[in-house]
Every structure is written in C-alpha cells, then in structure tokens.
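Shown here: the complex without one of its protein chains, the others still in place.
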Amino acid sequence: MSLLHWAILAPFIMAVFVPFLRKKAATIHTGWFVLILPVVLFGIFLQYLPVTMNNSSIIQTASWIPSLGINFTAYVDGLSLLFVLLITGIGALVVLYSIYYLSKTKESLHHFYVYLLMFMGAMLGVVLSDNVVTLYMFWEFTSISSFLLIAYWYNRDRSRYGAMKSMLITVFGGLMMLGGFLVLSIMGDTFSIRELAAQAPELNNHPLFLLAMILVLLGAFTKSAQFPFYIWLPDAMEAPTPVSAYLHSATMVKAGIYLVARFSPIFAFSGYWFWIVGAVGLFTMLWASFNAVKQTDLKGILAFSTVSQLGLIMSLLGVGAASLHFESLDDNIFTTAVIAAVFHLINHATFKGSLFMVVGIIDHETGTRDIRRLGGLMSLMPVTFTLSIIGAFSMAGLPPFNGFLSKEMFFLSMIQLMELNLFNVETWAVLFPVMAWIGSVFTFIYSMIIVFKVFTGKFQPEKLEKKPHEAPVGLLVSPSILAVLVAVFGLFPNLLSYSLIQPAAAAIVPSIIPPGEHLDVHISFWHGFSPELWMTIGVITVGILLYKFMPKWTGIYDYFPGKVTLNQFYNSGLYAAERGSNAITNAYMTGFIRSYLVYIFAFFIAALGFAIWAKDAFRYDASAAAPIGLYEVSLIFVLLAATITILLAKSRLTSIIALGAVGYTVSLFFVIFRAPDLALTQLVIETVSTALFLLCFYHLPKLSRHEEKRRFQAGNAIIAAGVGIIVTLIGISAHSSKLFASINEYYIENTYKKAGGENMVNVILVDFRGFDTLFEIAVLSVAALGIYGLIKLRLEKGGETNENE
Amino acid sequence: MIEAVLQISLVVLAAAMIGLVYRLVKGPTVPDRVVALDAMGVNLVSITAVLSMLLDTSNYLEVILLIGILAFIGTVAFAKFLEKGEVVEYDRDQ
Amino acid sequence: MAFQILLNVFLAFLWMFLQVSFNAHTFIIGYLLGLLVMLGMRRFFKSRFYLHRVWAVIFLFLLFLKELIKANIDVLKLVLRPRLNIRPGIFAFETELKSDWEITLLANLITLTPGTLVVDVSDDNKTLYIHAIDIADVSEAADSIKNSFEKAIMEVSRG
Amino acid sequence: MINLPILPILIPLVAAIVLLFLSKNVQAQRIVSAAAAAFTIIAAFAVMMKVEAEGIQTVDMGSWPAPFGITLVSDMLSIMLVLTASIITFCVILYSFRSIGSGREAFYYYPIVQFLLVGVNGSFTTGDIFNLFVFFEIMLMSSYVLIVIGGTKVQLRESIKYILVNVISSAIFVIAVGYLYSVTGSLNMAHISARISEIGAEPIITVLAILFLIVFGLKGGIFPLYFWLPGSYAAPPAPVLALFGALLTKVGVYAILRTYTLFFYHDQAFTHDILSLLALLTMIAGSIGALAYKDVKQILIYNIIIAVGVLLFGIAVMTEESVAGTIFYLVHDMIIKGGLFLLGGIMIYAAGTSNLTKMGGLIRLYPALGWTFLIAAFALAGIPPLSGFTGKLLIVRAGFEAGEYVGAIIVLLSSLAVLYSVVNLFMAVFWKNPENKLPEEKKQTASLFIPAAILVVLSVLYGVGTEAVYPYVMQAVDALIHPEIYIDAVLKE
Amino acid sequence: MEILMCIVAGLLFAAAVYLMLSKSLLRIIIGTGLLSHGTHLMLLTMGGLKTGAAPVLGEHAAAYTDPIPQALILTAIVISFGVTAVFLVIAYRAYQELGTDNMEQLRGMETDD
Amino acid sequence: MKTNDVIFQTVAKVVFFMIIFFAIHLFFAGHYYPGGGFVGGLLTAGAIVLLLLAFDIKTVQHGFPLDFKWLIGIGLLFSAGTATGSLIFNVPFFTHAYNYFHLPLFGKTSLHTAMLFDLGVYFVVIGVTMTIIQTIGESE
Partner (left out) sequence: MTAISEVIIAALLLVGAFLTLVAAFGLIRLPDVYTRNHAASKSATLGVMCIMLATFLYFLMEDGLFSSRLLLGIAFFFITAPVAGHLISRAAYNSGVKMWEQSVRDDLKEKKKQKK
C-alpha cells in the first residue's frame, strides 16, 4: 500500500468517520471537515504533474487477490492524472458549494457527505486502477453512490424512480463491461490494462475481439449516457444540485469517456471502434442537443446538454480512430481529435460545472427551475447572471471562452474526416461535419435559452415561491472560480497544452507517438478563416435566427410521438417485465400441486426418454434372469388386481384395505426372493401403517373424487404410464448391463469371520452399514417428535403467540 | 414326491389367493373386504410355509408366526374402525 | 391346583438334584416320576387331582377337533353344492358360564364349529348371539352346544 | 484423533439427543443448542485445518475397509460447506431465541434444528451414495417438521406439497441408487467413480446421470423442478426459512457438483450441455419470479433459484476455473442467503406484514437494519468486493472461455435482475412513504439483528478476504477436477 | 423374472403417479405408499433375484442372495414409514384446519392466509 | 358405541404376552437369524397396539407409566453411545467389539456391542411407534 492507494482509499476512510463528526461537532457544518480532503488530495496529485509531463508514469501495486491476478494496482499517467485533478478539484468546489447549498439543520448531512466521499473515492479508483477488476469494482461503486445521491430525498417518488433508473442502466453497463473485461482477460491472460495494451496487435486478431469491444463499449455508453442509454441522466437530476454538478456533468458521466480513452490503445485500431464510437457519439450529440431545446426545467436542459456534450467528446475519440484503421489517413487526424476531446473534456467540466451551480443558485433563491416561471432576474442577481453568461457562451462555442476553442477543434476533426475515402466520400462522409454542425446549432440555442429565458424578459414574482435576491457569497465562490477558469482557459489555452492535454492525449494512444518525441499540442486562438471558423459563424447566425423565431418551429417536436420515446420504452419495459413476470408466474405457479407434479413428471419423462433415445441406452439381456414360476405369475396378478382396486376404489376404506393387500403381497415377494428380514419388516410396517391410516381416518374426509373430468384423468393416465415405462426401461437396461461384480462377496465372507454374526442383512444393518441405521432411527425420532408437535401445538394465524412471528 | 406336492399346493394356494382378491376387489361391503384381507393373511401364512419347505430353509418360520400375529392385529383394527369409526379410544368409560 | 403343579415341579427338581444332572431331559423324567407318585397319593389332596383337569382339557380339545372337522365338511358341502340351499340367521344363546375366560373359550369354540359364529355378547355376559349358517333347528343347535362345549368347559374350570 | 471428521455430525446429533430430555426447560435448551452449534463450528474448523495440512481425511465407519463399509470423506469442499452450514445454523439458533416463540421451543424446535444440521453436515461429508440418501432423509424429515411445526393454515397447506415432492424425489433417489448399484456393483462413491472411469461413457451411465440430476434438481430447485419451492418456503417462520434457503437447496447443488465431477464426467457433451441449458432456464425463471412478486419472502426465495442457476452453470462449464467459481459462489450464497432471510424476517416483524405495497419508511426507525440489508443486497448481486463477486467472476470468465457466451452473459444479466429485485425491495421497505402511518414506536430488534449482522459481516469478510480463502478453494477444486485424488484418498490404493 | 419384476415395479410406479396426480389428498397419500412399494421391489430386483439361498450363513449354502439391496431396502422401508406417518398426520391436521381435502382448493397463493 | 369386548380383551391379554415374547426372541435372534431391533421393536409396539385396541389409552398408560418420547431419547443414546464409544479407544467411529464368553446358564455366548446398538434401535422403534399412535389416539 503506497501513498497512491491511501489517497484512493482516503475518502472511504473519511466516510466512515463522517457520521461521528456530525455528532461530535454539531455546531459546524460537516462540509467544512469534508472539504479538507479533496483540497489535500488535489495538492498531492498536483505533485505528479511533472512526472506525467515527461510522458512517464507511476505504478504502485498492492495485492488483493494475487492468486487470481486481481491486484489493486494504481497507475498514474497523463490521462488518469487529468481525471484525478478534475475529480478532486471540482470535488473541492462542489463541497464548498454544498456547504452553503444544503442546510445544516434540515438535511441529513452525514448521509450526503458519506455518499459523496464514497463517490469521490470510487471515481479516483476508476481512473487510477490498472487492473480491470478493481476498475470494475470502483465503477460499480460510482453507480451505487450515484444511486444513493439521486435518492437522497428518498421519500420523493421521482427521486427513487430516477435512482433506480440510473442504477439499472449503469449497472447493466457495468456488468456488460465486466463481461468485456473478462473476455479480454481470456484473450490476453491478464487483468492489467497496460499488459493488455501491450498485446494489442495480437488481440486484434482474436475471434473474441469484437465481443469484448462491444461489451466494454456498453459499459462506457451507459455510464456516459450515450444514445440510447442516456435516458437515466435527465431523471438523475432529482439529486441535489451539487451532486448534479459533480456527478452528472463533471466527473462520473465522464468515466465512460475515460474508459473509451483508456481502452483506445487496445481497440482503436479496429474499424468497428471508429464506426460504433463515432456514430453513436455524434448521433447522441445531435439528438440530445435537439431534445434539450424543448426542455422547460433548467436542470433538464443541462442534463440533455451534458448528454450532447458527452456525445461530442465520444465522437471525437471514435472519429479520430478512423485514421488508425484506414491506411489512407494520416495519424495526425487522430491526434487532433484526441487533443480536441481532452481539451473539451476539461472545458466541459468547467463551464457545465459552473452552469449547474448557477442553476442551483437560481433554484435555491427562487424555489423553481421552470423557465416558464422565471424571467427578468438580471437586475436582481447580477453576479449570477454574469456567471451564467460566461458558462453558456462557452458552451455555445462563442469566443473568447474555452468552449469556442474546443468546438473549433471538433469541427476541424470532422472536416478532416472528409478526406477519408469512405464509400464515396463526397456523398456520405460529409454527413459527419453536417451532423456536428446541426448539433452545434441546437447547442447554441439552448445555451441562449438558459441565459435569456431566465435573466431577461418579464419578471414574474407571483409565480415564484420566494422573493429572489442575489445569492450569498459562499454560494457564488465555486461557480465564480469555474467561470474564471472558463475565461482563462479560453484566453490562454496553452496553460493547459503541455501540462495536462499533451500528457493525457499521449496516454490515450501511446503507440502512435514515435519514441522520445512529444505530441505537438498548440492551441491557438486565431487560425485564419478556416472552414471551421466559417462553421462557427454559421452556427451563430442560424442559431440567433432560430432562437428569435422559436415559437414558429418548435411545433416539430410534436411530430415526435410521446409514446415511442426511449423513456416510455424504459417505463413500459419495466412495467411489462413486472406485469409479464407476474402473469407468467401466476400462469405456472398455480398453487395446485398437480400442476407442479405434471411439470416434474413431464420433465422426468422427456429428459430420460430423450437420454435413452439419444444414447441408445436400452439393453435387454435376460440370460442371467431367474426362472419364472406359475405361482409367481399368479401372485403378480394378485398384486396388480389389488393395485387396480386402489385406483378404482370409491371408498377410502377399500383403498386402504387394498393397499394393505398390496403390501402383504409385496412381502410375499420378499419371501420368494429370499429376503426373510425384509419380509418380516415389510409385514410389520405394513400393519402399523395400516393402523396409522385407520387412526387418522377418523379425521379424514370421505374419499371424494372431486368430479375429475375425463380429460383430466386421461392426462394423468398418460403421464403415469410414461413414468412407469421410463422406470421399467431403465430398470431393464440397468439389470442387463451389470458391468461389475458386486461387492457383496466381502460380506458373505466376513459376516461370520470378522463381524461375528450369521444373518448378513442384520450384520450389515448394525455393523457394516450401522452408520445408516443410526441416522435412520434418527429420522424416525424426528418423525415422532414432529407428529407430537403437530398434534399438540396449535398456533393461531402466523403463530403469533409471543415475541413475534 | 414332496417336491411335486409342494408345487401343487403352491399353485392351489395361489389360485385361492386370486379368489380372495376377487372378493377383495368386488366387495361389496367393506366388511367383506376385511374378511378377504384376513383370509389373505392366513393364505399368506400357508404360502410362506410351503415356500420354506420348498426352499428348504428355516428362515421363514419367523415370518409365518409374524404374519399370523399381524393379520390378527390388522383385522381387529379394521373391525374396530368399522364399528366405532376410531381405532384407539382415549377412555372407554366415557 | 396350583399347589399340585408346584409340588410336581419341586419333585422334578428334587429328582434332578438326586441325579446330579441338570438338563431338560432329567427334568422331564423327574416330572413324570413325580406325577406318578402324586397319582398314587391322590386321595391325600383336598382338591381333585390336577391330571384330571388335564384330561378334561385333552377331552375338550379332542371334542373340539372333531367338531372342527365336522364343521369343515359342512362348509365344504355347502360351498360345493351347486345350489345354495341355506337359511342363515342369528339366535340368542343363554350360557351359564361366568368368568371372562370361560366365555371367551366358549365363544371361540362355537365360532370354530359347524355353522355357528358368535356375533355379539350381551353386556351382562349372559347371552351369546350366534349366527348360524343354516338355522334349521335352533333348539337342537343350542342343546348340542350346551351339552358338549359348555359341559366340557365346566369340567375344566370347575372340576 | 482419527475420528475428527465425524465430529461435525456427531456433536449436533448428541446435542439433539440431549435436547430431547430438556423439552420442559426452554432456557437450558437454548444454552445447549447454541453451545452445540458453537462446538460444531470449532470442530469443523479443526477438520478444515487438518484437511488443509494433510489432504483429504477419511474415516471408515466401523473400521470396515473402504468400498465395503461406509466411509466419511472430508475433502476441502465438504468441510468448507460443513463449516459454513454450522455457522449459519449457529446464527439461526441465536436468532430463534427471540423470534420462534415459546410454543415451538417447547415442542422440540431446537433438537430438530440440530437434526437438520446433522443431515446437512452428513450429506456434505459422506462418501457413500446410499448413506447420502439417509442423510438427505434426515435433513428432509427435519425440514418437514420445521416447515409445519406450529400448524398454521399456510404451513399445513404448503407442507403437503413440500412433502409430496420430496417423497417423489426420495423414491427416485432410491431407484437411482439401485440402478447404479446394478451397473457398478458398489455403493462407495470413490469406488463407483473408479469403476465408471474404467468403462468410460456407457450409455446407461449417461441416463443415470440425468436421473440423478432430476433427484438432486428437485432438492436444489432447478428449472422445471423448482415449482414447489416458492410456495413451500414462504410458509415457515423466518429462521426456518433462513435455514432452508441457506442450506437445503445448496445440499442439492452440492450433490450435483459431487456426482457430476466424480461419476458423470465422461459424456460431458451430453450431460453438461443439458445441465447448462437447465442452468440458463433456471436463472431466467428465477429472475422472472423475482420480478413478479411484491412480497419480501417471495422475492428473496426467487433469488435462491437464480443463485442455483448460476451455480449450475458453473458446474456445467466444468473447467477448473468454473468449479472454483462455483465453490466460491456456493459458500457465498449460503452465508448471504442466511443473512438476507434473517434480515427479511426482522423487516417483516418490524413492519407487521410482508407485503411490499403495505410497507415503507422503515429507514427512520431502523437505519442499521436498512444499511445492512442494502450491503447484503449488493453482496447478493455480486458487487465487488463483496462476497458474491469472486465466484461470479470466475464462473463468467470460465463460461466465456468455454465458449458459452450466451450463458455467461445471462449470468451477468441475472445479477442485474437480482440487483433490481432486492434494491426495489429495499426502496419499498425502507424509503417509500408507507400507505398507512407507521407505528412511531421502535420494536426491539437488537437481539434479532445481531445474528443476521454476523452473517452479513462474514459475507463481507469473505469477499474482501478472497485471497485468504483462495488456497482452500483451490484445494477443493483440485480434488473435484481430479477424481483420482479423491479415489486414492478413499480407497487408499 | 427380473424383467417381469421391472415391469411390475414400473406398473406400481405408474399407479402411484396416477394417484398422486388426482385431487384427493387421501389418494395422494396412498399413492406415496404404492410408490415406495414399487421402489423397494425395483431395488431388490436390481440386486438380482433368486441367485442363492437367503443371506443367512447358518444355511451353509453354496451361494447366497445379494444381501446389500436387502439391507438398503430395509432402511428405505423404515424411512418411508416415518415419512408416511408424518404425511398422514399433516393431512389429517390440514383437513381439520382447512376443511377440505381437495388439493385444487388447497392452492393458496402468496399471502392469503 | 359401547360394546362388550370381553372375548377380545381376554384373548388380547394372552396374545399380548405371546407377541412380546416373540418380539424379544426376534430381537435376540437378529444377529444370527432373521429379526433384529427393528422388527422386534415394531412387534413390541404392535403388541401394545393390540392392548390399545382392546382397551383404551388410559388403561394402557396406567399399565406402562412411561413417556415414550423419553424412550426415543434413551434409545438414541444407546445407539449413538455405542457408536461413540469407539472414540474413546481411538478407533474409527462405530467400530464394534465382540467376544465369546462362557456364562453360567447360557453357555458359550457371544457378547457383541452391536447388540447394544440394536437395543437402542429397539427402544427407538418402540418409542417412535408408540409416540405416534398415542399422540394421534389422544387427539380425538
């Protein structure tokens, strides 16, 4: 266990103490204690910056299950460090924000901070793990802590709904991802990502490659809310706003991006990767930005925008990979795309974080997030307004903010893709930039909505629950810091270029960088009237126009029927699953024992019949069989006659008498077959059981046949015949294939010599196999005690006589 | 000679058994069946006795007595059940 | 009677001691010897010599055996006759016997003999209800029971 | 002491006998039964240490040499399961003190629990196929009594079905043993294994494999044979249910595992394919059932079936890895099911109903219960590092490796169904606002909670400390995958 | 003879199954009785029939019948006796409590107690 | 319905002793001839059942004033104890010991721990059967 491990585990350890903190130091907001941790961690991790800037990495291993190759291996390289800094940095800001956001008195803070710390630790674990199993473990932790945070106000139905939805989808993804990891581990015989990446070329040719890729991508897509799995994210907005800012925009949803980036060295050389990741990302971006516009809840808009932005980053990672797969393209396209992705990732965290916090402030101060009720807040909340402008403009891709830069790079990557000689370039590849552009237009529109619907227009105090005024300073600190970063990164992008972006991008696909060289990352603000700039200009113009005339065209949303949305699909799917299972279960779980027996016997007949038929197992060999005497045949006849009497009996006593007759005849067979002990026992048992039957009969009903229908009886008869035939067939076959001599010679030899007895059966019972007998009488004892208790002890319903039950 | 006689007796006894089973199956009343069952028990004793001679073993002699005992107990139990509806009374004087 | 048997056994043991041979063989010989001696001295006993009773038992047994065989022949005839020509019925039979085991013995004997079967006993143990397979003459049947079985049993019990 | 392996069977047996004489004194019964269970744990642990050090331990009952007498065989697998079963029984006994009610206590509840443990431990330990039947029977007989003791309507109604099904399965078991004896001429499992391996894949052996599958499947609750299970298991009170859920079905699974690794491994293309198909159907059917109900007991019970499916799949794949996974998962499932059912019992007690639609809001009064349940739920779903994970990981990995892609993915998806059902349960019981106002007063649950919590903690430790358990599991796997080890240890050739 | 006994055991099984599938609880219990008879006969048959004298050494016979199945059956008989007893009592208590012996009416879904 | 069972009761008393003696004979014969603890026990129970049939539970309980459930325990104790005895001698569980002795009256006799075990079986079987029958009988 090194410092790194302790750093990862620190949040968990702290989480354990949080509930005590709350008790011991009740006067101070718990958040202040918690705040220390991310700040300290941020400081610690900053020290690794020089290491990663050299494109070198650090590995620390602590063993967990070394026998299975599952170890807690912490791995720091550019990519993970970037994420770590995001997690701890934004984490610190969010905690700070939450101190003012969540009331000390009203909320159960210890829960909140426990969950949050758990999440932080989990996230650190995800990005720092080299071992896929530990990665998966932390991955599921993020899902769980997200579940708990979304359901923080657990008595709200929507919270629980959202929590369950997010968990179902992300855990589903996680499980699939685990499957993918396991397939990878089979292919590469290791759980270490580094070692897997080293074998990338061999893995590419493995037949399971595609399966592994799809499974891993399912994990990434669900976590990063890609189409069609994004539906959980809008519902996750039921969480307190600091949580939304932290988990559902800045960090957790980016875990999917991280995963894709992390596994790029392994998968990116495959054409499928390009298609799946690129197409899904781009379509998500388009679809979500389009849908964001129609939202009325501010957090809803932000949720869809997050989905859209994640799609953007995702598509960059995918599209870039085209150059790795297709020989015709220059690998630089990939670097461009990856750098754009990394850069946008940082930018998105900053502007979206600040936007969420702004929305939180609005919610906090006005009591609503519904844009139809808000408006004209500009004068009342000037600081908030400023912050929101910065965030939204950056998101819309307007200069001079960082969003502009990364958006430009995004366009550039898409345009470069047109060089690809892809099924008649001119016609189809142009779709990529076109989609990107349309998506950006909608992004522009909703960004504007956030700012202008809320802060301009008519102020409607009557629709608000509280009288709005500017937020306290504490609430403004965190978004302000982020807003400043937005501007700073926009104006001085190269602050990041070599410190964070280059190492991260280099870590994504180290293999394409020639040894000893660095990636050339230079982000410039102005690069001439390039196609991408024209695209941005187009976005702005068209965006402004569309925003102005919004009521005219929003009717197109009505063309999307409400019934076939993915949400609807999820809801009705879940509903159908419950209803359906209920229906199915009720159909076969009739509670009627006959049904169960029918299933059982049907399976008995089918399985064994099939086995006999398929294996041709039937043998017939009567050569060793004993001769048949005339009187034996008559006795068999007697036995069968008595049996048939039972079947046809109309009175209960008749059937008992007939059963007794069967029993006596059976004991006669024991006599014939040289088993005197058996005959003795069978006789006594038969008599005693008959006596028991009679004893109980006093209380038993008359033998009613409960008007069984002909068909019912016929069905029974067929099944009964089937069972009988199978038993007989196996019996004959088993008897006909006596493959070994029995061990009975030993008993015949030693009964007298060693056990000092003459009656072999009895000696076997009390000596050779006396162990059986000991437990056999135990069985009898239990039966007697049970009967005693059964008759004497009569509890009322549920047996609630005393304490409980 | 004994051998032949034994075989013949067995067949005769088995035939008698079938007759008893006829009564057992036919009824018509339950006491009829009980009578048949009792007779079957007795018949069983005969068959066992003959068999033990046929197999020339004394191992079944216990069985013979046992069947007698049990047939008696069984018949009595049935009779009592038929008569009183219950087999074991708790207190007769009540 | 019990005293007599005890004495007889004692004599047998005495014989064994005298013979210094302790096995069943000697015992039986001793017992028979004792019996013989006691037979000779029977006038000295207050009650009747117990061998008499033994004889009564044997007589009862033989009587019974005879009746049993007769009974079976009857049934045989009855069953094998091509036409059933019987008139069954239940008649009451007053008995003089008192003790439980006497009645039991009587009932058993009646049941095992020709065409009769005890169906019930009255609560005061005085009347036996007997089912007869062919009830041609009730009084004759009752008389035969009285004369043969009842007397024989009394011989045994009251001696 | 050469008789060590017998102790985990003997101690409960003797305890049960002693308890018979104490039926009037409930307090003494409690002390004796708890002490006996504790001693059983110690004994099992001692045996485990010995097995670890010296390999498979065998005791020839009555000093009769191996194929002729009955031989008890403690290999690592059986002793692990014995230890687990003893621990669970111990916790259940503690739990029973305050929950089972003095009525049942006075009517031989404790001795019968001890007898049940005798049956379970015996089934795990015995090396003789007919003796297995006897131990099955003592286990079943105890379960008949436990399911019906108290004689309430539901118990009576459901126990009829339970007994009937088990009577049938026992009958089939006996004839199956008869067939096997006819073919191989032996009853000693090692000896049978040795003899079967001499002849290889005889068709009749394959048929018998299916027959045994049906026998054990009826007990273990595999797909077309489990229908009786949910209804019957719902009838008895919580501690009994915990015993059933944790132990009984697992004995069936153990028997399948044992026979399919020892006897029926020669025609895997046929038998194990059927097994794998059934495993998948079992998981699906279990998931469907778990989603269908709105009742605490039912949801947990269907989770038993899902777990059986997973285990069966592990057996079907039949590689070293999958068997290791199966063993990991088997032990995990026993512990966690015991814990869950006990927790479920407390929940039902606290809420006064087992119907989810009528429950809610328990988290306020019973936070510890809620969180413990949630942890147990996650463990059940196989979230690392909790206990269900390692087993599932190995099973799935082996499944992929063996080319059973669909199966492996269904195993993964079944985890999702498990998670959904138990988390739904958690939310409905603890978070949802109840329809009716809850009683404000908190019921005393501490003494019930502690034994349940012990099991959950154990499960967590088992998960985190996988590395510590690993060598034991691998030793168990070794004996399963290489039947010769088992055979040599028993027959001492 | 063995073949014949296999068939007889099969027939007993069939009859037992038929009874167990009926609705009346009593018939079901009788079915279990038949089932155990079938089982025991089958088990005995599996050991081979009439292959020698009864397995009691005092006979000094040349060959003895296989004693193992006999011992097994003995155990099985006793156990099934215990089970039958418990089953009977449960049936009678169930009839007393629930008022019917028709299994179709003893369905009882979920928690309708 | 009240009936006069004088015949039956008289015979039952006699027959009871015959059966008991036969049962004990069967029990002792077990190791050498057909018989043993099971049959012996069951038959003993059968004899008691006969008394129950002829008389009633109250009378029989008066005749045998013992709790049959205890008899089960004692029987189990015998059987398990015999088996456990081998633990003391550190031989495998259930190892029996026997030897031949010359006893007065009996002559050459084999004393076998298996007999003790069988005695346990005998008790258990009586206890079980009688517990069951008595409990059911009393429940009316």
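Order of writing sets the labels: A, B, C, D, E and F. Residues in every chain begin at 1.
Basically, contacts are C-beta pairs under 8 Å (C-beta built on N, C-alpha and C of every residue); 3 or more make two chains touch, one makes a residue touch a chain.
Note that the structure is a prediction, hence the values are computed from the model and not measured.
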Partners of the unshown chain among those that are drawn: B, C, F
Residue among C:14, C:28, C:62 or C:76 that touches the chain left out of view: C:76
Residues in chain C touching the chain absent from view: 68-69, 71-72, 75-76, 78-80, 84, 86-92, 104, 107-112, 115, 117-120, 122, 127, 129, 131, 133, 135, 138
Positions on chain B contacted by the hidden chain, ascending: 1-2, 5-6, 8-9, 12-13, 15-20, 22-23, 29-32, 34-36, 38-39, 42-43, 45-46, 49-50, 52-53, 56, 58, 61-62, 64-65, 68-69, 71-72, 75-76, 78-80, 82-83
Chain F residues that touch the omitted chain in the full complex: 1, 3, 7-8, 11, 14-15, 18, 22
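Keep this in mind: only the chains that are shown with their structure count from here on.
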Chain D to chain E, fewest steps along touching chains: 1
Between C-F and A-F, the pair joined by more C-beta contacts: A-F
Chain of greatest Cα-centre distance to chain B: A
Per-chain CA centroid nearest to the all-protein CA mean: D
Computed distance of Cα centres, chain F from chain D, in Å: 37
Gap in Å, rounded to a whole number, between the CA centres of chain C and chain B: 26
Residue list for chain E, restricted to those that touch at least two other chains: 9, 20, 25, 28, 38, 40, 42, 45-47, 53-54, 56, 58, 68, 74-75, 78-79, 82-83, 85-86, 89-93, 103, 106, 108, 113
Residue numbers of chain F (touch at least two other chains): 2-3, 26, 29, 32-35, 38-39, 43, 46, 49, 69, 72, 76, 80, 93-94, 96, 128, 132-133, 136-138, 140
Chains touching one another, given as label pairs in label order: A-B, A-D, A-E, A-F, B-E, B-F, C-F, D-E, D-F, E-F
Contact set on chain F toward chain C in their complex: 2-4, 6-7, 9-11
Parts of chain B lying in touch with chain A, wherever the complex brings them together: 10-11, 13-15, 17-18, 21-22, 24-25, 27, 30, 33-34, 36-37, 40-41, 44, 47-48, 51, 55, 59-60, 62-63, 66-67, 70, 73-74, 77-78, 81-82, 85-88
Touch list for chain B against partner chain E, complex: 55, 57, 59
